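For this view, one protein chain was removed and the others were kept in their places.
Then we have subunit A:
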Amino acid sequence: MTTSQEEISDEIAKIQADSPRGAPLLDFVPYRSTALRHPTKEPRHVDPEGAELLTPVFGHSDVAAIEADLTVQRGGEPIGERIRVHGRVLDGDGRPVRRQLVEVWQANAAGRYSHQGDQHPAPLDPNFTGVGRCLTDDDGWYSFTSIKPGPYPWRNHHNAWRPAHIHFSLFGTDFTQRLITQMYFPGDQLLALDPIAQSITDPAALARLIASYDHSRSEHEWLLGYRWDIVLTGSHATYLEPSDD
């Protein structure tokens, strides 16, 4: 018999009491697929050098402006709650990450990905791929127009549901700042039950993955606004700058 949500939630509570941490625990039993996919050795401490200190560069030759609007890519209107998600990408020292690539992907309003591996029997939306890209502006701001994704079931345990989320892929100014993460929505009751979100065992750190509703960016008779800022780790290119003395 498969594990129940109660058992998973008990496992999560025990681990969180032992080790509140701001980064996800790679060895996190409640998320069953981590069992054979987490390293067991301590990571080796290494100073970055060469290519690790320089991020790849993307420009307007890479990303068309229309790729930031996930509601207009297929000619017709996708079904669901129209939203705008915007925010700033900062580095660990609070500096904006300028003109850098942001990639997003998400399920449609019914909780189905436009991916051949997704077998959830919810409808595909012919007008929605759930894939977008943009470049941050000169102050580190990004903005996407989309449809609010639906929650969806997965097979981690019995009656397991992922909270609604948008996947984000980010680059900083050095390669060591590379980040892939998930943005969640405020007030989602599934967050507390979700082993992927709860692998971040410090609640304050998990809160940094939750967007806030931003009425100032909602548009009259058109869409709802959400704000989500992203902070990357610190840049080593500055940190390791050699001194002359």
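Please note the rule applied: a residue touches a chain if its C-beta (ideal position, glycine included) is under 8 Å from a C-beta of that chain, and two chains touch if they have at least 3 such contacts; residues count from 1.
Everything that follows uses one rule, which is that contacts and distances are computed from a predicted model.
The subunit not displayed here is recorded in UniProt as "Protocatechuate 3,4-dioxygenase alpha subunit", chosen from "ABC transporter substrate-binding protein", "Spore germination protein", "Protocatechuate 3,4-dioxygenase alpha subunit" or "hydrogenase (acceptor)".
Across A:V63, A:I79 or A:L190, the single residue that touches the chain missing here is A:V63. Per the touch definition above, the residue from A:I8, A:V85, A:A110 or A:L232 contacting the chain not shown is A:L232. Residues 22-26, 28, 31, 33-41, 43-63, 90, 92-94, 101, 103-105, 107, 113-115, 117-118, 129-131, 133, 167, 169, 175-182, 196-197, 199-200, 204-206, 208-209, 230-236, 239-240 of subunit A touch the missing chain (whole complex, contact as defined above).
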